[in-house]
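As you look at this complex, bear in mind that one protein chain is not there, while each of the others sits in place.
And then subunit A:
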Amino acid sequence: KPAFSTGATFAGPQRQPTVAPPKAQQALPVSSTGTSYVYSSTTPAVTTYSTSGYTATTTPQSSISSYDAALYSAATSYYSQQQQGKTGGGPSWMLKKAATGNQFKPKPKGPPKAPQLHYCDVCKISCAGPQTYREHLEGQKHKKKEAALKVSQPTGRQSHNQMRCELCDVTCTGQDAYAAHIRGAKHQKVVKLHTKLGKPIPSAEPVVTPAVVSKPAAKPVPGKTVVVQSNTAAKKVLAAPKINFVGGTQLKSLGGKTEEIKTTTAAVPTATSTSSDTQASLSDDEGDDAGNSGAEKDVSPVGHEYIEEIKNDIGKTVSFNCKLCDCKFNDPNAKEMHLKGRRHRLQYKKKVDPNLQVEVKPSIRVRKIQEDKLRRQAQKEEFWRRKEQQERLREEMRMEDEIYWGHRRMEMMGGPIPPDFMEWQRFGPMGPMMRAPFPMHPMHVRRPDSSDDRHVMTKHHSIYPTEEELQAVQNIVSACEKALKLVSDTLADNESKDKIPEKTDKKNVKTEESDKDGEKKEDGISTRVLKGVMRVGVLAKGLLLHGDLNVNLVVLCSEKPTRTLLEQVADALPKQLATVTSEELDVRRCVEEAAIIVRSDLEPSATCTITLTSPIMRESNLTEGETVNVKDPPDVLDRQKCLDALAALRHAKWFQARANGLPSCVIIIRILRDLCQRVPAWTPLNEWAMELLVEKCVSTGGATMAPGDSLRRVFECIASGIILPGGPGLYDPCEKEAYDVTATLTNQQREDITALAQHALRLIAFRQIHKVLGMDPLPAPRFSAKRFNNRKRRHTNSAGEDGGEKKDRKEKESEIAA
């Protein structure tokens, strides 16, 4: 019986001094080397396999060179034959692969008839049968081990203080790791196996330094397989689950390497050195760190700052904690290793310095992704380049166009760029990033109705006069106007009877055209005393409020109105009123007010105040101090009242020209009039001042101001101190000299009104506009916000909500229909 080789041969692979470039090494038909020991209990098993294998592999070999033939003859075992065959001619390997595949695929579980022991010295494992063994030898793991051993041994990296288990050829970085290994199942298994095989078992004491003395071992015979008969407990051993199957890719890569192999294999199928299988699986961390450390020798450790020293009670450092990777080490060397390690560096890159270079593990997938990325990038660049080119072309064309047209335009306009355009350019963009911090000017976007708007509109609706009230006012005013016209006629008639009956263009006494009328009269020596009647105040401005039934009319006279004239008119009026209306109207004269008050008794009782005045009153104002006053009739009416009436006339005209056109101006003035009536503190601000203020605010506020915004703006205006002492005041556009409309206010009143407006402004901003308007808050609009959430609520208190749901649905439907 051939005995198994001695310890020397067993240890051989590690001592293999050959240093070959790992690539070539990998390509070598590793399995054909002398390291392969096949322990088998019976030989026949091998032969049967080998014959079948032989036939399978040889059939396509016909075309193979003599070199191959030589190999075949040299080979003593099936396995090496197969390997050679595989590495042989490119065209044939595919077929062979298929053949081997077919042959060896059959379940690995099926044990060979006669149990053998196939032991891989490199990986320290036994295989169930020759195929599995073969497959193992071809396997990635095995090759990796082998290569690693080859590479690492010369570098001698298992330096100081590393613990090494001789038996399993495992290097541990620390005492703990070593102890763990010794206790581990893997080690136990190897020990068992070795005991069984009668191999020497090194002591469990760790070898601290690279204790293995590399002595040149006898080169094992190439291609030799040692078959050992093992009578004992073979079955048990066979159960060891270390079976590696050959992957397709592996074969391919071998195929690709044919050339190389040809030159090297046959000549020196050297015994390769391998490292243990167990090493990698022992500890992934360690493996990860250590696996790279060989290559990273030159890398300086990073991130010392993140290692926390954990001290024991007496202040001695017992362990280290890496804050970045969240792991612990017991000895400083492990820490050092860790700091250099790939995992730590990756964490460092991720958490501290993104620019740290960490070697990329060249995995196929990563490479593929990278390539993909590069390709895509190139495509993108190409795309942009092309686009840019097109753009440039277009730009050039446009430039030419522009230059041409620019010249044309300039010629047409007869000057360079318009100045306001320049202005805009100068203040428009303030650099690419630094935008002007100023609000953009009025956007021409119609702001949809906000809650403020709804409140304002609702309030407005409530203060707007009712239909009856409007009707009543309308009645009394038209009655007065008609009656006054008749009075004027009769007065004129009387006069013309007294004097010369002049030309009478009486039909022209109409409210609107009274001015023209007046002028005409002045041309021909005017005899008509009452030139015309005009609406003033709230009536003319359309600012009537609910319950506000006092309206004013002004009668313009051709000469200064006197008490006599007033009485004449007052006397004549009732008679004429009776002719134009069936209503009972009460006429009262009020000399102090230079007015006649007409009052209707019917509910709602409206009052119409008719004031007599004359433009001459104002002219005399200018020439005061001269002798003009002497000409005044003795019983002329109160001058100030007449002047007020004239001013009212001008205000009405101004209002119609300026305020009526502004969208929300009238609404806001109504709202504020109501405010002045409701809140005493506001009362000192007279109506004319209010109208002016609102008009200015609204007209400066941009194209279309919603009512809510307009109201807020008025309060903002007052809040910013427009009427405070020191402010600009309100310039009266209807006076010849500069006159502050708010001049009559005391400082305390100004202060109070401003304070009120300031508070109101903040109330509006904080959605309490209803407090300013003196109304109840409106509920949120029906379709607001939470209709979608309603469903949730319905679930919680579901009962009896069906009706609501139906309604909702109905609404939805109607929406859709709309």
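Definition applied: contacts are C-beta pairs under 8 Å (C-beta built on N, C-alpha and C of every residue); 3 or more make two chains touch, one makes a residue touch a chain; residues count from 1.
Assume contacts and distances are computed from a predicted model.
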Open item on the list: As a check of understanding, state which of "CCT-theta", "Nuclear pore complex protein Nup85", "Interleukin enhancer-binding factor 2-like protein" or "Exosome complex component RRP4" is the UniProt name of the chain not shown.
Closed with: "Interleukin enhancer-binding factor 2-like protein"
Task: Option touching the unshown chain, where A:N330, A:S450, A:T490 or A:Q568 are the choices - done: A:S450
Open item on the list: Out of A:G184, A:P604, A:P663 or A:G702, which residue would touch the omitted chain in the full complex?
Closed with: A:G702
TODO: For the chain that got dropped from the picture, name the residues of subunit A it touches.
DONE: 302, 305-306, 323-324, 350-355, 427, 430-431, 433-439, 442-443, 445, 447-451, 453-454, 457-458, 696-697, 699-702, 709, 712-713, 716-717, 719-722, 724-732, 738-741, 743, 747-748, 751, 754-755, 758-759, 761-763, 765-768, 780-781, 783-789, 815, 818
